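Showing just some of the chains, left in place.
Letters A and B name the chains as they come in the text, with residue numbers starting at 1 for each one.
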């Protein structure tokens, strides 16, 4: 059976999928390898915003007490904030600011999260917190201009519904923090965008009280935010974990949750940002390194934009230290690219999305057909995979077939270029395991891994049938994600191409 | 039938194949795209020297007459010579200097060669020619140091046995030029290396008189040089030609010619440099763009070092203007890379050679098996092709099979990485034709072409049989050149790799 792709578009492929991407904590953006990886990712994908933790954590050196002439005083210092922001801006990506965690000197307690010890307690003084927020935002506006900073959403804290991220997961305390923060931001400029509550999965009971609180107290709010993950509890192995996975549809359900829960409230029509998502929420689950992860997320990228204004892959690279410094080249990190900037399969899924066209011609469980204004057709296709219920890793069928009947708008031959990522192609992880899983690969092996990370490429010419349509019968390998482009053959020359058979004269 | 590869090396793979590479005329080395292509080629291949025409041609501005206080005077100017040489040196490649052609103001006639009009007549004054040579060499020694310049072979003129390159192909006149030049060079420093006579194919009758001349007159000579091509006369098409091709063994026979002809003379033991070679001698024959060219030259690269001290592929990139500015992206240029630096199949042949090991374990009509000191085995394999006698382009069998039984030195699994270049893989030319042969591809199409130019990559693990050997049954596609590396799996970690099947916990 073949899908009959219509000539007329059924919709527009928006930008929600690349509106934002996640990053390890702010100060990692000082690193050379981080910036190189960011440039690499931006070249191929072009995310609009970047969001991560730790803007106010001690490593950024922002909130600084000292002994002044008249006793204790505070200096707000932006030495590193400026470098971090400039590192992002100069690579073509804007901050999606997350305000947190708590500077030690401003904290009311010493509870921390992560290896790098982000303090997760409320401020000991909300006045000083408000001053910190407004000083920071004001500095950014002074330095980068109001027009620019108005394009940076500002999110208040991270996952306050989890007690590891916010002491006692105290919702009232979060409301207080939200109010002080939102008002401090708006005091700088009323058009800056502020939002929250950055809920982790499992916190949907927070929506209603949050909506009531901001409505009742008329607290500013420009967007709401939530996270989405589908992994179950971690089963530890040395320097890693295995987890169960729910099906990818669960991600889309989580994307839909804020609107569903806010229905009927004053926040019902606000933009919704999924400020983190991935399969597993663990930075040491090998799933992130696999082709499976790409196939698993393909329907999410293809369809998520129908549900939310952005959904932010957590994270763009493996430079990330929440459970400590990685001890191995591949280590299950979140990154689209490894340390050293080698693309993982999910990177290619994003790069394929970036080559899709503006107009959606067809969507399905295993495909997304798009067209550009210039007539180029781009098809993203994947083998559907369903998480733990479908059995262990590798139990998906060896082959998946997709038939498409595609309008190409004329009788001229089209050039078909296909790129393939699966367990073998575009898959440095597989080669790495064949090489014996070297924790610190030599320079020479890194070159091999880089070569192996490039998608397989196939290309051929196809003559349209009557009606200006071509038939594509695609066979995908296990866990494959594939991009097929149909290009009208150039009419540029007006002269014949080379006559292949004649190249060697027969004398 | 399988080739039984021995454990003990049968020889060493020398550096003759990368000792030198050809270039378009000297002043093209001022160009940005030229230098980018050179850097790209050097990164992958690492040639030692570069040789091209036109050092003294008018575009380089070296020999400059002017009206001095006491009448006509000459200034030797190295404004461009220095830039050209520094462009080469800074990309890790040394000049193989070719002294020629004649500055117009020093020429005895106005006969020129090429679109860019290189003057090919003898000097009107051998005294002034000698001064030009010694001023140039002295300047180079002053600027780059004697140790450095002693490593630059200096060749006298180009193909004087053809009347298009040397007026009347006058051998006596060439002898005179050679003598004056060689003595001028040696007057600067006796250890500088000078040689000739840079014969084009068909000029082997020059060897004996040349040897007699330099011997009789005790003219300095440090090496001899010849060119080698296998194409027949050109059958023109618009902006291109088709030619017949002799088999690749003809190239090896030409390599052997100088030693054969000089046997018994005083020059018998001098180093022999093939300062140009290729299939076709035309810069507009599409053969150069094909996988066929790579397969055709593979046995030459694999075996040429047994016969000569260097053989220099003519040329490293398509930036070349002998028949005018190219009017199309692919145009049958000599280059290993196109304008814009996209690799052609023959580029990959060279890059594969650069990954071969130091020790030769086996050679054959379709393979070269090598090993590095660290145990890595690298196999270059190709489908043998034979030129016009074997029929028109594309008449080679669809498949070529090679069986090898290879010692890998132990019982540990080896990682096999194979890279493939054929009519489809690693072949931007094929995609370009599918795209309609666009003469000026858009930026977007150049990206596609670049992707398509990368070799196909395959990789898997292989367990050795008893005796520490693995069996490789390679199937090559039409015109394929392939590199197979066998790497001992790393023992780096001491910890198990990831257990694939366990990645998704079953809950």
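The definition used in the following text is that a contact is a pair of C-beta atoms (placed from the backbone, for glycine too) under 8 Å apart; a residue touches a chain by one contact, two chains touch by 3 or more.
Computed from a predicted structure; not experimentally measured.
What is the total copy count for the complex if 2 chains are drawn?
4
We take it that only the chains that are shown with their structure count from here on.
Quick check: how many Å separate the C-alpha centres of chain A and chain B?
46
So in the complex, the part of chain A that touches chain B is made up of which residues?
Residues 232, 235, 238, 240, 242-245, 285-287, 290, 292, 328, 330, 387-388, 391-394, 415, 417, 419, 424-425, 430-431, 433-441, 445, 448, 451-452, 454, 456-461, 485, 487, 489-493, 495-498, 500-507.
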